[in-house]
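Single-structure report; data block below.
A protein chain is absent from this complex, but the other protein chains hold their places.
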Amino acid sequence: MNKIDLTIAVLVLIAIIISSSTLVYTTTVMSNVSTLTSDVSTLTTSVGNLTSTIGTLTTIVGDLAEKVGGYSEAIANLTARLAAIEAALAAREKETLIVGTTDSVELTLDPAQAYDYFGWCILQQIGGTLVAVKPGSTTGADFVPELAESWNASADLDVWDFTLRQGIKFPDGTEFNATHVKYSFDRAIGLIPSIPEGAPAGLGYDAIINRTEVLGTYKVRFYLNFPFSPFLGILACRASTIVNPKYAPMAQVNYTAGDPRASTPVAFVGPYYLAKWDRVAGRDIEIRLDANPYYWNATSEYPKTEHVIFKFYSDPSTLRLAVEAGDVDMAFRHISATDVLDLQTNPNVKVWWGTGAFIQYLCFQEKYAPFNDTRVRVAVTAALNRSALCNTVFLGLADPLYSIIPPGMLGHTEAFKKLGDANYTLTRSLLAEAGYDESNPLTFDLWYESSGHYPSSADQAVVIKEALEASGVIHVNLKSADWASYKKNRDDEIMQAYIYGWYPDYVDPDDYAFLYWAKWIHTNYDKVNPDKYNQQVDLYNQARATTNTTLRAELYAQIDDIAVEMCSVVPLYVSSAWAVTKPNIYGIYLDITQDMRYWLIYIGE
Amino acid sequence: MSKIRSKLNVLKHFISEFTSLTKRGPSGWMVIIGVIIVLAIVLMTLLSPWISPHNPAATNVGPIRAPPSAEFPLGTNHLGQDMLSRILCGGSIMLQVSALSVLVCFLIGVPLGLFSSYVGGNVDKVISLIIDAVYAFPGLVIAIAIAAMLGPGVINMALSIAVVYIPSYFRIVRSQVLSIKELSYVEAAKAIGAKWHTILSRYIFPNVVPSIVVIATINFADAVLTAAGLTFIGLGISKAIPDWGWDLYDGWRYLSSGAWWIITFPGLMIILIALGFTMIGEGLSELLNPKLQH
Amino acid sequence: MGLRSYILTRILLTIPTLLLLLSAVFIVMRVLPGDPVALHFEKRATPETMEAMRRVLGMDKPLWMQYVDYLSGLVDIPYLFEHGYPNLGKSMQTFEDVGGQIFSAFPATLELAIYSTLIATLIGIVLGVISSKHYHSIIDHLIRGFGTVTYAIPIFFLGIIFQLIFGVYLRWLPTGLRLSPTVSPPTGLNIGGIHIATGLYTIDSLLEGNIFKFFECVKALLLPSLTLGLILSGIFIRLTRTNMLETLRLDFVTAAKARGLNESTITYGYALRNAFLPVLTMMGMQFAILLGGAILTETTFSWPGLGRYIVDRINFRDYTAIQGAIVMFGLFVTLVSLAVDILYAYLDPRIRY
Partner (left out) sequence: METPLLKVDSLFVDYPTSRGTIHAVENVSFSLEKGETLGLAGESGSGKSTLGLSLMRLVPYPGVIVKGSIKLDGTDITKLSENEMRSIRGKRIAYIFQDPMTSLNPVKKIGDHFTELICTHEPNKSREEALERAKKILKNLGIPSERINDYPHQFSGGMRQRIMIGLAIALNPDLVIADEPTTALDVIVQAKILDLLESLRDAYGMALILISHDLSIILERCDKVLILYGGHMLEYASTIELHKNPMHPYTQGLLQSIPNIELADQRLRAIPGSPPDMLHPPKGCRFWPRCSYATEVCRVKEPPLVDVGHNHLVRCFMHSKEASRH
């Protein structure tokens, strides 16, 4: 009956398809033209080709007609094909690991430039560093040889010698030697000025490393600008990935999708190489890692799984649905606390727990009243209720943090416990001194980030507000801004109190302690309390200058004590880490490094 | 002319005796039901401070993500907040935003349309070009951009939504005026030397009112939905204030964990209010459509 | 004037429109708080590095010069031929060609748009006709109700509900993404040196002749396009219905009845043929709305299209990217309305411009 309106609808559809596909078509056809001739001067000929293209197109249409005919039987034996595919998948299952994630490489896979979790994660699978952190390290990081087999540091920790493992080859056959090490670090530092904040810049390689020297084919020496005990931590992180000079020119390269250098196996010496990297509009669509046949440690049967395919989801809840539906073997990063708790009870999946390293902390703008008054800062700090925060927002999957250095790491203390949680008596007395009471409560804006840069930041803010106001002498206005504006406000120093977060570059207290006074957080602590600030910096540098762990721990403890006294940056919580897999997945280590080492993961029965 | 007259009469009629709508067939009923829904929700929101069982903003008043029960008829959300209390007052922001945006649209779109179409000539051309440029563009994108630019806040949100819907007012008014302008009695008015603003306000404006009313109600519904959409993308008002949009967003995050009640009820409320306005709009547009009168 | 010259003028007219949009966006983006440079730095944002970055992004120049540069980029024909897409500048976040990014994201949106329009139109016209034929009967009320309700449902709400039902509980359809990762994207047509790919997976998979992939694509497309289509169908139902009712009252329909023509000829050949014209115009306009809805749909279904791209980029204050996307959207909407006009002219003999 609806014969005619069908035709009309189709008419419309055709019109729309034509009008818009022409866009896509023309562009694609043009790109053919460009491949046929890159030179605009020979455009005419290419236009000729274009016409011929169109000519062949018509013939193709003819072929298509036949194809369509072919489809009928294709559909007929589709079931057979499907079955075949099923079988093929079943066979491939054991050597293919499908990972679902909400991450995406931010910019590039050039170790000198990548500075995002996922970029580093991929780099770790395809690249190698001189030293590595032993999987499953519990207290701090214990470093094991990787491309270097041994090392020793000078007495005052500013000269480091490394002896390299022999017989390692880059996939193109190049023998790995000391020159590559020197090259890699020279390059990283050399690139710093030309890139925004590539990893080395962020880590401050240029500030730490003075120069690198080749002592022999397999001996290399680092001269540092100052004693620096955490140096191994630096060497173990992705930015120190050794590159093959042939494929990593000194000039800045973006190892971005489509760049042949990005997907070639020969740039690095890792257990995998990047077999496929599709990005759409600056977001990853598909990444496939294949086992690197030249991996130096292949003898020990690494990698355990032949292929790793990453599947990219835009949000945690769809990722959860996917892992439940069995679309992925493994879901890692950003599955929400709620979801992971539910999944624990789901027999079809296995949940892996690990220590986290991501922390969040509360910053006070000391430039103006009220928080230029230390008593007020301490009072508010005392009114915080960290356990409520962790239990309500993170359902216990985050731990209250009483020192900027997270547990499981050298120098972690419980310093802020001194002020207690929801310690309203202290709050009231201090605020009374500062001239606030029920009738005249302390009122300030608490800012949080609203575009999902931090986990459930809005909920955090709500809970914190409630805890503070429970003191009866504090009134909080919640304010929010999306990440860009938030950062702007931070730099403009217009936010009275704001929640901020930190994720470590290298596994060492050295990469946390400085947060108390970091200039880029713009609390103005260093300007308002220079003497305390200098004390802390001094302690910090002392800690850098010794490998004596007890001494270092002691020094960091002192830093914490001053921080408690001043309450300029107040630790709130440390996240825990978890991954969700199918029950038949093994070999996952979620240790303090936060690294996911895919070459250790294997699919069992 | 008779058409417009009848339109106007119908409108007067409608205003004068709301009840007579019952005699006007299904369209009449649509309007009545729509109005009732809207009024009910507005009333509910106004009364919420007195009728809500718990403080809607207080966390942990109940267990976390508790399904509907005697104590918490609509369950609790991920922060242990009482959904019922949140539902009761959660409409306020949306209503404010959409009301405000409709007002802005009206105050800008209508005069602009009247003016532009009445003056005609190049002025009209230019204005129409600009308006069409906006109109021919995915509204939500504009809204998002502006919302991001202005930052969160009721007024900002309303403005960002208003920008999207001004064109539809402008267009409807303009087309109406262009048709009315040529009508004999307007000509006559001109002939007897009435001032242009008199003609606009006295002769033309009354005749475009009906179509504006229709647009406004539809716009109201759209505004609610857009507001929800903006919140959904994360450009909503600070979370301290209970809001259906936020609850919907949270509900989405916790839907996968089977907490259907967090998303369902706010969702239904939004549908309901949007439905209310849409029904009014649809009913009116049919009642006021001269081509459909016997 | 003839149809051709009309179309020409239409195309010419879009240029000022686009310019307008562009300038507006250009300014708006720069009024936005937050600056793309700062977003690149966390720890060590020294003024020098910031300056260097500004230079890299070409933001050290005065605004008007940036604007001119941008426009001149748009008309950079050699570039167009070299890359196959216009020069929309480099992304301020990823340093990739915005043109490339957009043209890789666009087909996804396009595909979604096409199929949801198809669904919306079909549902809209069929139901609209039915309800107009049973004017004031129970069927009519039901259909009207349906139309009104669909119009009032928040699009992402519907999408989520679908995900829950078909993705989680029934496990019939994927809950997101354009294609399951175990399936590689269709390559399109490869014959000799020629490579034709539309970027529309459904079409490409057919061109490739891989029926299996085709079904995969359809499976992935189903939920998003159904969501969007259903939401939009409300408008079309309403439109078709009212226009049908109006047309059915016109003399020539009565005349046709008086000539004893059969029901279907009258409904379709007479009423619908004429009632469809305003619906068609509306469709042209609705397209912008559809694209707006696509943004929410894409977010809900992790659909890697232009809508999600824009949302991302706004968060990053990626000026160039957003400008590019806007230009793209503008062009697209214009093209569609143009197509609608042409179709209109074809369907209505009275219009001969």
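For clarity, chains are labelled A, B and C in written order, and residue numbers in each chain start from 1.
In this section, a residue touches a chain if its C-beta (ideal position, glycine included) is under 8 Å from a C-beta of that chain, and two chains touch if they have at least 3 such contacts.
Computed from a prediction, not measured in an experiment: that's the story for all the values here.
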Self-check item: Hidden-chain contact residue, picked from the options C:K61, C:H195, C:K219 or C:R273
Solution: C:R273
Quiz prompt | Option from C:T46, C:S72 or C:T254 whose C-beta touches the chain left out | solution = C:T254
Practice problem: State which residues belonging to subunit C touch the missing partner chain. | Solution: 135, 249-252, 254-262, 265, 269-270, 273-274, 347-350
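Keep in mind that, in the parts below, only the chains that are shown with their structure count from here on.
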Self-check item: Between the pairs A-B and B-C, the one where more C-beta pairs touch
Solution: B-C
Practice problem: Tell me which chain's centre, taken as the mean of its C-alpha atoms, is farthest from subunit B. | Solution: A
Quiz item: Can you give the whole-Å distance between the Cα centres of subunit A and subunit C?
Solution: 33
Quiz item: Between subunit A and subunit B, what is the gap in Å from one C-alpha centre to the other?
Solution: 43
Quiz prompt | Between subunit B and subunit C, centroid-to-centroid distance (C-alpha), Å | solution = 24
Practice problem: Spell out, as numbers or ranges, the residues of subunit A touching 2 or more other chains. | Solution: 321, 324, 451, 481-482, 485
Practice problem: Could you list the positions in subunit B whose residues touch two or more of the other chains? | Solution: 148, 151, 252, 255-256
Quiz item: Considering the complex alone, what residue numbers of subunit B touch subunit C?
Solution: 25-26, 30, 129-130, 132-133, 135-141, 144-146, 148-149, 151, 221, 225, 228-229, 232-233, 248, 252, 255-256, 260, 263, 267, 270-272, 274-275, 278-279, 282, 285-286, 289, 291-292
Quiz item: Along subunit A, where are the residues that touch subunit C in the complex?
Solution: 1-6, 8-9, 11-13, 15-25, 27-34, 36, 38, 40, 43, 53, 56-57, 60, 63-64, 67, 70-71, 74-75, 78, 81-82, 85, 89, 98, 106-107, 193-194, 196-197, 201-202, 204, 254, 256, 278-283, 285-286, 309-315, 318, 321-322, 324-325, 327, 451, 481-489, 491, 518, 520
Quiz item: Considering the complex alone, what residue numbers of subunit C touch subunit A?
Solution: 32-45, 49, 52-53, 56, 78, 80-85, 91, 93-96, 101-108, 110, 113-114, 117-118, 121-122, 125-126, 129, 163, 167-168, 171, 174-177, 180-182, 184-185, 189, 191-200, 203, 207, 209, 211-212, 264, 268-269, 272, 276, 280, 283, 299, 301-302, 304, 306, 308-309, 312, 315-317, 321, 331-332, 335-336, 338-340, 342-343, 347
